[in-house]
Each structure stands twice: as C-alpha cells, then as structure tokens.
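With one protein chain held back, the other chains of the complex are shown just where they sit.
== chain A ==
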Amino acid sequence: MAKSSATKDAQALLHSLRSAYASTPTNLKIIDIYVLFAIFTAVIQVGYMAIVGSFPFNSFLSGVLSCVGTAVLAVCLRIQVNKENKEFKDLPPERAYADFVLCNLVLHLVIMNFLG
C-alpha cells in the first residue's frame, strides 16, 4: 500500500515537473541541455579515472574542472537571464552573456595553462 502510494506520488511529481518545465523559454532549455552535457562529460571523465587511474593528475583535474566550471558558469548565466528571477531585472542579457564569455575565457586560459 505504502509502496504504491509512493510510486503514485512519484508519477504525479514527474508529471507536474514535466508540465512545469515545459513552460520554460527555449533559450533556458538550451542552456539546460548545455549544463547537462557538461555534467555528463565530467561524469564520464570521473568514470574513466576510476577505471584507468588518475596518473596525469593535472590532466584529469583540468578536464573535470573544465566541465564542472562550464556547467557552473552556464548555471550562473541561466540564473541571470531568467526573466522570472526578480533579482536581475536591471541586468540586460547582453551584459550577462558578455560576463559569461569573459569568465569562460579566463577559465579555459587557466585550464590550458594547467594541462601541462
């Protein structure tokens, strides 16, 4: 009984999540896919490290942190360009995007340095 109610709840939850998410604007959805892809890449790298070993540790580190950093920055961009977010009303999306690009540039310059 408890189990079935839990699965029902879960189904209802998934349904409402999907319906709620469907209303998000397309540009945010694109960012979401980007974030998911970055996280997915990071997970693959961690899995690879678990199997093969972490020998060139700086390569592993820069690979994973590159993915995580990309994801985090994209999340930040998503927060800033989200129209529903009241905190960033006076921040134009162009400015947010420029900041995002700058931050990414710095991140990947550092990573290129760190790859060794």
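By definition in this document, contacts are C-beta pairs under 8 Å (C-beta built on N, C-alpha and C of every residue); 3 or more make two chains touch, one makes a residue touch a chain; residues count from 1.
Note that in this section contacts and distances are computed from a predicted model.
> Which one, "cyclin-dependent kinase", "Small ribosomal subunit protein mS35", "ubiquitinyl hydrolase 1" or "dolichyl-diphosphooligosaccharide--protein glycotransferase", is the UniProt name for the chain you do not see?
Matching "cyclin-dependent kinase", "Small ribosomal subunit protein mS35", "ubiquitinyl hydrolase 1" or "dolichyl-diphosphooligosaccharide--protein glycotransferase" to the record, the invisible chain is "dolichyl-diphosphooligosaccharide--protein glycotransferase".
> Kindly note down the residues of chain A that lie in touch with the hidden chain.
Where chain A meets the chain not shown: residues 6, 9-10, 12-13, 16-17, 20-21, 24, 57-58, 61-62, 65, 68-69, 72-73, 75-77, 79-80, 84-85, 87-88, 91, 96, 98-100, 102-103, 106-107, 110-111, 113-114.
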